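A single protein chain has been removed from this complex, and every other one stays in its place.
Per-chain numbering from 1; labels A and B assigned in written order.
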Amino acid sequence: MAELKKFLVRRMLTFIPTIIGITLIVFAIAYLIPADPARAWAGGEKASQKAIELVKERYHLNEPWYDQYIFLITGLIKNEIIDPRTSNPVMDDVGKRFPVTFQLALFAYFFVLAIGIPLGLISALKRDTAIDTFVRIFALIGVSTPVFWLGYILIYIFFVNIRIINLAGVPPSPEIVITHVPVIDSLITGNFELFRQHVARFWLPGFVLGFMGAGVVARFVRNSFLEAISGDYIEFLKAKGVPKLRVYRHAMKNSLVPIITVLGLQFGVLLSGAPITETVFGLPGIGLYAVFSIGTLDFPAIVAVTLLFALVYVIANLIVDIFYAVIDPRVRY
Amino acid sequence: MSKKILEVKNLTVHFYTYAGIVKAIEEVSFDVFEGETFALVGETGCGKSVTARAITQLIESPGRIVRGEVYYNPDGERLNLLELPDEEIRTIRGNDIAYIFQDPQSSLDPLYNVGYQVSESLFVHGRVKSIKDGIKKAVNILRTVLLPDPERRVSNYPHELSGGMKQRVTIGIGISNDPRILIADEPTTALDVTVQAQILWLIKEMKKRYGVTVILITHDMGVVADMADRVAVMYAGKIVEVAEVTEVFKNPVHPYTQGLLKAVPNPLKKIERLETIPGTVPSLINPPSGCRFHPRCPEISKVCKEKIPELREVKKNHFVACHNR
Partner (left out) sequence: MSQDEYYRGILDRISDAFIGLFVYLISTIRKGWREKNRSRIAEWKLMFYALNRSPPGVIGLFLVTIFVFLGIFGPLIAPYKYNYFPIFENSKTYLSPPGEFFVLGADHFGRDLLSLLLQGARTSLVISIIVILLGVPAGIILGLIAGYFGGKIDELIMRITDMFLAFPPLILAIAFAAVLPDRISYLINTYPPLQQFLLWLFALERTEGGNLSRLLAVMIAMAVVWWPGYARITRGSTLTEREALYVESARAIGLPSSKIMLRHILPNIIGPILVYVTLDFGTVVLTEAGLSFLGLGATPPIADWGRIVYDGTQFFPNAWWLIIFPGFIVFLDVLGWNLLGDALRDVLDPKLRRSIEFKVKKVKKSKTKDMEIKEVEHE
């Protein structure tokens, strides 16, 4: 156990340069902009010279770039930077919107797992049959479908025609905050009415966002399982007289290592696809916020969002690493 | 002579591949007597492994057992193994008839420790109540196959063991349920030369201790001379000669067996220099007509191209499939 801890700490240390690099890239983009953000933040064309100077002073815009960068990052971490557009601390704005996106990604992830894994397994067990072909085509259709198109078609069916979903606002968060994800909190605290509301609001966007990933995962599960089941040790298990289901269990566990990698990557893909889904379904999440911030040259917000995405990526990777270490004894700490 | 524990009759296995039907083995028949070591010898791809696997229906798609019977005769019964339903043949595998495969590196599941894997083979045949209970027995089994420090080794994973140790574990799994027949499919091919001798010695030792009948599959004539009581020589999916081991080495009758023995050092005969058999192993999709060896045979006659030779007893207990003997 102590070894695992050491391993995790070492892994986390290697993530730090990645996070710094990512924020630097974004900062560089922001820094390159010829537009005058100070003027925009101070109130646009009519801003007085004094107000602009004040803004420049406040955000250290007259300092060299590395000073600006350090000021921005430390300020964001301490939550001292005030967003020039909304006048709230940036991290407060981000913190308000992130749970929406995270919850959306969780719903999407649910669909990815609930559709992708069973379909993949069925397709592997019924290899080269009509079911297998169906899953292959389903996967290809999944990666070919524009999210916005699928979203609007389903809205047309479920909202315009049968009116069983609503598209306005987001249900409130439960009063007791534990995980900051409303749907989980409401379930834990036993507020089932609120839980139902959240599910009703999020299931369709979640399905749309997860549709692509479900196909990808199904194909991947199929191929990994087939690869595992053709292993020599599977033949030896059969020769040992191990019953079929137990043989499948061995194959499952062995195919899990590559599958977990893809599942880890999928979470990032889902977050990345969030802006479009949020636009289609009118969810006030971080993706929409990012798109809007970019449009208004709101750089502190952009860097904050980037930082957050990088953190999520790093954490997802870490979880994958932990799973590796638990499943596969060959992974060296 | 003791009783026949296994009778293989007209066993035929085909593989249905994209490129065509591969006739891996065709009309293979032989008997195995209780307590003996029976060797199946032949070049790579001649169907030895397929034969061994077909005995307990271990043939995977696209392969299929097309014809044949395999009678297993334990005490007083006579079971046709190829007609048993999945669940019944499963209880035979590993319990009555156990296997050891060629490559110990890949025979063990890399994600479970070796104790679990030995115990599992006890558990699936109802010898222990749970995998956990079986671990203690697993230690004893690993001790009998001379794995050093078995108490500690049971919690090791396959990648932590050497090739020889892994093969000891698979042998341990093989003998764990005290089987009547142990089928060893090239058990030493993937091992270092020094380890090979130890593993062969271990198989002999297990045979002595448990009285198990061994079917040994190999391409190594040296191993045959060392281990076997009787030998069946296979060529291109057919058995060409069956006899006692000394008989095969002293008086090989089939031209292929003769060629094979000229190609390797013979422990019973002095030969001046090693010779090769001209030509190559034929495609099993379109095997040669008549005798499958005829394109490479030095003594070919007209009938060889037209008629498939049957196994005939040319001497007592010496069977040969050749028109010219």
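Going forward, a contact is a pair of C-beta atoms (placed from the backbone, for glycine too) under 8 Å apart; a residue touches a chain by one contact, two chains touch by 3 or more.
Just so it is clear, the structure is predicted and the values come from calculations on it, not from any experiment.
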item: Full-complex contact with the absent chain, from A:61, A:82, A:226 or A:294; value: A:294
item: Sole contact to the chain not displayed, among A:197, A:224 or A:306; value: A:306
item: Chain A residues touching the omitted chain (full complex); value: 17-18, 21-22, 25-26, 29-30, 32-35, 136-137, 140-141, 143-150, 152-153, 155-156, 160, 268, 271-273, 275-276, 279-280, 287, 290-291, 294-295, 302, 305-306, 309-310, 313-314
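As a working rule, only the chains that are shown with their structure count from here on.
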item: Residues of chain B defined as touching chain A within the complex; value: 56, 58, 60, 86-87, 90-95, 98-99, 101, 103, 106-113, 120-121, 124-125, 157, 159, 170, 173
item: Chain B-touching residues of chain A, taken from the complex the two chains share; value: 231-233, 235-244, 246, 250, 253-254, 327-330
